[in-house]
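Okay, handing you the structure first.
As you look at this complex, bear in mind that one protein chain is not there, while each of the others sits in place.
Right after this comes chain A.
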Amino acid sequence: MTTHQHDKRDPACLEVFAKLSEYVDGELDAVECQEVEAHIADCPPCVEFLQSLKRCVAAERQFQGREECGPVPPELEQRLKSAWQAALARRHHA
């Protein structure tokens, strides 16, 4: 049963909304986590909102851009290798 009106004008809801990403990321402490869970437990719209946020985050984590970069040109590869070897030489002489 819904015991609160799911509304961004409700300070309790606002407080929970502000913490939802940290909740999804497991970055809340135990007390805050319990507060969020207690708040959303009786509120289907809050649960729905949380689910859609989780799906959005999952989509971001699987994101692969359409643009592909070409292979590293051979001359750049040689410059990268030379730069790396020079950096290692500096490290050994330091």
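List of remarks:
Here, a contact is a pair of C-beta atoms (placed from the backbone, for glycine too) under 8 Å apart; a residue touches a chain by one contact, two chains touch by 3 or more; residues count from 1.
Keep this in mind: contacts and distances are computed from a predicted model.
Its UniProt record calls the unshown chain "Sigma-70 family RNA polymerase sigma factor", which is the correct pick from "Fumarate hydratase subunit alpha", "NADH-quinone oxidoreductase subunit L", "Sigma-70 family RNA polymerase sigma factor" or "Carbohydrate ABC transporter permease".
Residues 6-10, 13-14, 17-18, 20-22, 25, 27, 45, 48-49, 52-53, 55-57, 59-70, 72, 76-77, 79-81, 83-84, 86-88, 90-91, 94 are the ones on chain A that touch the missing chain.
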